[in-house]
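The complex appears here without one of its protein chains, the remainder shown in place.
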Amino acid sequence: MTTIAPQERLIATIARLILDPSAHPARHVAVGMASPIPAAACWLLKKSGHDIRISLLQRQTGGPFSEGGRELFDLAGQGRIDLFFLGGGQIDSEANINMIGTGEWPGTEFRFPGSFGSAFMYMTVPRTILFREEHTNRVLVERVDHISANGISDRAVIRRGRAQALVTGRCVFNFDGNRFTLASIHPGETIESIDANTAMSYLTPPDVGMTLDPTEAELGLLRGAVCDEMLSTYPDFCQRVWGRSLQEAEKAAN
Amino acid sequence: MTTIAPQERLIATIARLILDPSAHPARHVAVGMASPIPAAACWLLKKSGHDIRISLLQRQTGGPFSEGGRELFDLAGQGRIDLFFLGGGQIDSEANINMIGTGEWPGTEFRFPGSFGSAFMYMTVPRTILFREEHTNRVLVERVDHISANGISDRAVIRRGRAQALVTGRCVFNFDGNRFTLASIHPGETIESIDANTAMSYLTPPDVGMTLDPTEAELGLLRGAVCDEMLSTYPDFCQRVWGRSLQEAEKAAN
Amino acid sequence: MAPQNLDALAAMIPDGALLALPPDDSLAPNALIRALIRRNVRNLRLIGVPTSGFGTDLLIGAGCVATVETSAATLGEAGTGPRFAAAVRAGSIRVIDATCPAIHTALQAAEKGVPFMPLRGVLGSDVMNHRPDWHVMANPFAADDDPILLLPALTPDFAAFHASCADSEGNVWVGRRRELATMAHASRANVVTVERIVPGRLLDDETMAPGVISGVYIRAIAVAERGAWPGGLLDEYEADRAHIADYARIARSDGGFAEYLARHVQHTANQDAA
Partner (left out) sequence: MAPQNLDALAAMIPDGALLALPPDDSLAPNALIRALIRRNVRNLRLIGVPTSGFGTDLLIGAGCVATVETSAATLGEAGTGPRFAAAVRAGSIRVIDATCPAIHTALQAAEKGVPFMPLRGVLGSDVMNHRPDWHVMANPFAADDDPILLLPALTPDFAAFHASCADSEGNVWVGRRRELATMAHASRANVVTVERIVPGRLLDDETMAPGVISGVYIRAIAVAERGAWPGGLLDEYEADRAHIADYARIARSDGGFAEYLARHVQHTANQDAA
């Protein structure tokens, strides 16, 4: 058995979260720009035979929509997108995310790209999986400098969904609508190493297990059929993780 | 010189109203369904060399829009349509039009097709030319049974335009925003015949002239280039007025 | 998404459904409407997007309709729908009069998932005065008094239309009739007839994609050749004006309509079914 790449573990972990039987069913999952790991998790489920619709926004040609970029937001507004992914330059104890920047508004210390559709998607989509590979005290903070999208809303505000979990390069946290709970830690990490790198509050139950490895079957799919689907959209990622390039794939196909 | 058909006179009359230099300039004129005479008036101007954009809604293929039927209304909402045409089962002294029906709501005595976009277009388009060939006491009434679109609005209501004139099979009335004034009468009519057939109030100035005939040049265009453009969209009208059919035109073209 | 037969589609639309239909010049699903009449559907609440035509007149005449929300019920040059007019006179259907852009706007609100959308104009029309479900408010962005109409979102249970083609994933091509996309997006489910199923993915073809409604909105598809007849279909076939003119004349009387129904609807099951 070959070494499991950290990205492969993250992909399989996210795939399992998508299937969580206790959550709102994920029939239609949308994946935003520059999100190869969430995209791969969706492909892994699809290639495993799960009946799931994936809408990948990062495709220059083809792609799921015919109404332009607006259609994703219209679908979400109607409740037709079941699950989405969000990241953030900062994420805090209340699952608020900051994609604006640090320092004074609008990010005079360090400016992130901006909020994209987060302020809308976080509230209109039933489930959001938060994903951020960097797990440090500067990313997971007690309180974000600015809120691009808020994790909890006032009672009067119509809100269809919230964060289900936060997946990082070190561990998985579940979110219950009020706070994070440590759910599993990746190989190489300890309860202490998580604690040392996390400035946000979270609960640590007594029996935190290790994040499961991908199965052999999953690894086979990831390195084969999933990578095939990802090559044209995420060439850099496929090269880095699986050592495969679009050029070779095209040669092999001819 | 051949006999001038009544429809030809109406077409030329409407064309002159469109050109009225004292009114909001008509750069973009839209023509609704089942309106061959207004459509012909627009084509007459276009074929005479006037720089005018015509959007004909009654075309199964081709046509001006790519956003579906909604685009006309969006254009009008923005103020990008300068002139439109409306008719009505009843028209009254305040330029209200009734496309609903007579008797109790919603037209239990005699039902007309319905209001179409009139309630919107009459207020968002700077100029409307009212056109109704039938000129009788049952059509031109003192007060319509039901208002599909109102001729006059409260001061507080944002309204971009109003009726410019009413053209019938007997005469032309101008509308000044408050009331109709007899502007010209068609050959064969008199001040008295108009009065006898009009139940709505209007002013009769002392010097009402006759509606001008189309010029020879206009008649030539109508029977040639204008009819050519109209044949596929309004085959019955072209057959009735000009004795030309689409089949013959297609044969001639082959 | 495997194509089903026309009767299976008709069976999906239950009695009492809120059903959106396009007008005659915009891919009217007339074969499916004939199948609905044959299955004896009852109490439909129809929406004309934004007007109603031949199919609505048939359904009304056949006693399938409880209410019609529409901006007009028209057979084009052939005038007001005769069964519609007769039903209004008889008081046998409830007509909810609207105006074209109000229908478009209410569907756009549903498409967007918002509870309402504003529209200019309309204030002062009796159409508005008979719509207690509409709301006039002061524009909050205006310094002065500026009343404006708000229309509540309109979410049909079903929309039905006849498209040129579909692919195996249920994507359908409607071309420039984009108001159908709004109607389809706004509706809980869509049942669609097509002239043909095409190979490949329509959404992968950059030339075809702009005229596609995504399969995400589509519940079921059936092939029905010339399924818009007597309406026309884009540049594929023209409306059968002579037939519609004949219908407009015959259907003025109850007896004439019954004869039409027997001849062109009840006895064409095999012809319409794919």
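When the chains are written out, they are named A, B and C in that same order, and each has its own residue count from 1.
As a convention for this text, contacts are C-beta pairs under 8 Å (C-beta built on N, C-alpha and C of every residue); 3 or more make two chains touch, one makes a residue touch a chain.
It should be emphasised that the depicted structure is a prediction, and the values quoted were computed from it without experimental measurement.
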item: From C:60, C:128, C:234 or C:265, residue that would touch the chain that is not displayed; value: C:234
item: Residue in contact with the excluded chain [from A:38, A:117 or A:214]; value: A:117
item: Residue among B:16, B:53 or B:143 that touches the chain left out of view; value: B:53
item: Those residues of chain B which, in the complete complex, touch the missing chain; value: 28, 53, 61-67, 71, 74-80, 124
item: Chain A, residues in touch with the chain not shown (by the definition above); value: 33-34, 58, 60-61, 63, 65-70, 73, 77, 99-101, 105-124, 146-150, 153-154, 156-159, 236
item: Sites on chain C contacted by the missing partner chain, in the whole complex; value: 105, 108, 112-120, 135, 137, 139-142, 146, 148, 150, 152, 174-176, 178, 206-211, 234-235
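Everything below uses one rule, namely that only the chains that are shown with their structure count from here on.
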item: Contact graph of the chains (line, ring, star, complete, other); value: line
item: Separation of chain B from chain C, taking each centre as the mean of its C-alpha atoms, in whole Å; value: 28
item: Distance between chain centroids, defined by C-alpha means - chain A, chain B (Å); value: 59
item: Shared-contact residues (touching 2 or more other chains) in chain B; value: none
item: Chain C, residues touching no fewer than two other chains; value: 181
